[in-house]
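Missing here is one protein chain; the remaining ones are kept as they sit in the complex.
For clarity, chains are labelled A, B and C in written order, and residue numbers in each chain start from 1.
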């Protein structure tokens, strides 16, 4: 069996050159492309996610690892049947209408990606209609909404109501977060869950998709 | 016309002996008993209420005035047709089930009485059923509920629900107050109003009964 | 049973009478010493709007768990040398002792977790509600109510409480009436006669339970008494001078806990704790500006002069922008304590104490009587009294004297209405006979049974004058 520790370590180190070298070695050794991705690249990234969670790595380091992993995936992709990759599910993420806060939401997106979810980040100031559109286009399983202002929190409610109106509420899990958000508010507006930080968001998404 | 200033002043001073002297003078002068009460006694008490509201009198002084007024009323009462007195409406007041805080509620009761309302003070730890019973027995127009704990606030909600269940919600105005209570909570549980202090409670009751 | 007599002050030197230092520090098994040089934050928290019943208990417990996690995590992050957590049980958790015990277990569990994982030192004060009132009370010292109080104390102690405390209420309904009417003799009867006697029976029991469970009997507070006056005065419902005199009278009652074996830290909302510290050397918890979440105050800074623990009084678990309110408040308390502790380490503790005192002293008689200088002077008078009744009476007269002098010397602002009440209250005080039995007879004559039922207290006049 191919030893993936070198490749995983290169991902953890965020060393893109080394990742590409190791991926090419694996390809040459005719390792199944999906195995290269899951055991080598995502395997390394899982360690990164764990380390970040216990404050052992900083965001810039996680981002370097993510970039290195992606560089590796790019090499493997052409070898996949139909070019298709599996993932743990697609998360549509964005900051709600009227709210321009970006970073918190991006961090959650980053952590979800590190954990093997596909993330579609719509950005900030997103209307209910735009969220709905994106869910449809990307076969989204989870909708992650961010709001940082007490005066934009209620846009979360409108977005959930729009999901109901579109008859798609049962097909999507909605999670919410941001400084003024609480579990109580989440219950009130009928979201499926609230996460206080990026690590909790990952756990929440995993739990919701498992159930 | 009889000069009531001496009687009113005696009420304001909380001087019971003087009140009784002045009331007897008025009775001897064949003044209409209801006029003695409304212009002389309650007239003085209205000044007391106003002074208390602007921090010009303390509670013990208000209580002395109230006692003096009542001593005066006792003298006049036998002269009233059928012994009946008019009042501005009856308020049933109490602290809700599970809550033993007494004083805040008593102060509101005191201020309402000073302002010419009839007050039935049920005390503390009062169940929805006991409130309902008292409304029926006393022809209550306003139900005033007090709660001082975050864990007893919801007894207010049950009490209102019981009013609905008994089909009497439209016949009674419900007002609420206490440290953890807010206008928002009042709206949430469907009360008719919230008052932040005793003076505000009086204004609220007057407004609700006028409308 | 302990029956300590404090006839002299623990402090003779004003320069030793200071925050963070107590003559009789409380040494805890985890190494924290209360009154040993460090002021510790003591955070107190309560549930948000919710019912407590059989069905909601799991939610109640998870609320407590969430709050304690937030608090401990913040305390660790801000490198607090130690924290105290106080849980004032809510009535259903004393009426059902098992629920109070379950709360204790959950809270202590999280505290232990943070000690094991991060070395965060913490102590748990469990404050049982004194449920001995209401329509169904049959007796103060036997029957269901008493048993629930006792069983909750024992159960919480066994479940891991470090400190036991209570806001006891013997004689409270008499006192409520006294406050509403500014009736000093009735207040004195409630506190110095009925209250003190109730404290003896109650605290003998608490001290016994503490001894049997290896737990610390900490102290009481006149929360139901002087704090009622304080809140009423703050709203201008009664004169501030009444509240100030009432506060000092309460000291004699709260002190009974120590006479019967409590060793501190005394409870935060008992501002009269400063007198207890002066007389007995027991460390005390105090609350001030950072308790604005629970009630507004005219003693926001001066309350800290002699504090060994510094508390927020109570905050419910609601969301603020910066986090859940209990987490926000532990942060504020930690920074408050840092100021005091750093000042002490730089040799500036006395100057800091005097700054805190000068900050508020002038504006309210309730602040003035917390000034360490004034506390020592009045305490010296109080300990001259031979009985609780006598001491309470002295407390009132000495306070009136101090307030009058302070006004005359321009050290305290009092308006005409306040001065008028100083006269009224002095007159009331003079009407009180020196003989306790005679006074008691007088008081019982105008008493109604719904305010004070002697039978429920096993109260008789003869035994009063002890």
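What we mean here is this: a contact is a pair of C-beta atoms (placed from the backbone, for glycine too) under 8 Å apart; a residue touches a chain by one contact, two chains touch by 3 or more.
Here the structure is a predicted model, which means the values were calculated and not measured.
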{"item": "Contact list for the unshown chain, restricted to visible chains", "value": "A, B, C"}
{"item": "Residue of C:342, C:405 or C:455 touching the missing chain in the full complex", "value": "C:342"}
{"item": "Touch with the omitted chain, as defined above, among A:35, A:59 or A:80", "value": "A:59"}
{"item": "Among C:290, C:379 or C:392, the residue in touch with the chain that has been omitted", "value": "C:290"}
{"item": "Among A:29, A:79, A:103 or A:165, residue touching the chain not depicted", "value": "A:103"}
{"item": "Contacting the left-out chain in the complete assembly, out of C:101, C:315, C:374 or C:403", "value": "C:315"}
{"item": "Those residues of subunit A which, in the complete complex, touch the missing chain", "value": "55, 58-60, 63, 98-100, 102-103, 106-107, 124-125, 149-151, 153-154, 180, 185, 197"}
{"item": "On subunit B, residues whose C-beta touches the chain left out of the figure", "value": "150, 179-182, 184-185"}
{"item": "Interface residues of subunit C (partner: the chain not displayed)", "value": "46, 74, 77-79, 288-298, 300-301, 314-316, 318-323, 325, 327-329, 331-332, 334-336, 338-339, 342-343, 346, 348, 351-352, 354-356, 358-360, 363"}
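The rule is simple: only the chains that are shown with their structure count from here on.
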{"item": "Graph class of chain-chain contacts, one of line, ring, star, complete, other", "value": "line"}
{"item": "Chains most often in contact, by C-beta pairs", "value": "B-C"}
{"item": "Whole-Å gap between the CA centroids of subunit A and subunit B", "value": "61"}
{"item": "Intercentroid distance (Cα basis), subunit C paired with subunit B, Å", "value": "34"}
{"item": "Distance between the centres, which are taken as Cα means, of subunit C and subunit A, whole angstrom", "value": "52"}
{"item": "Contacts with 2+ other chains: residues of subunit B", "value": "none"}
{"item": "Contacts with two or more other chains, residues of subunit C listed in rising order", "value": "48"}
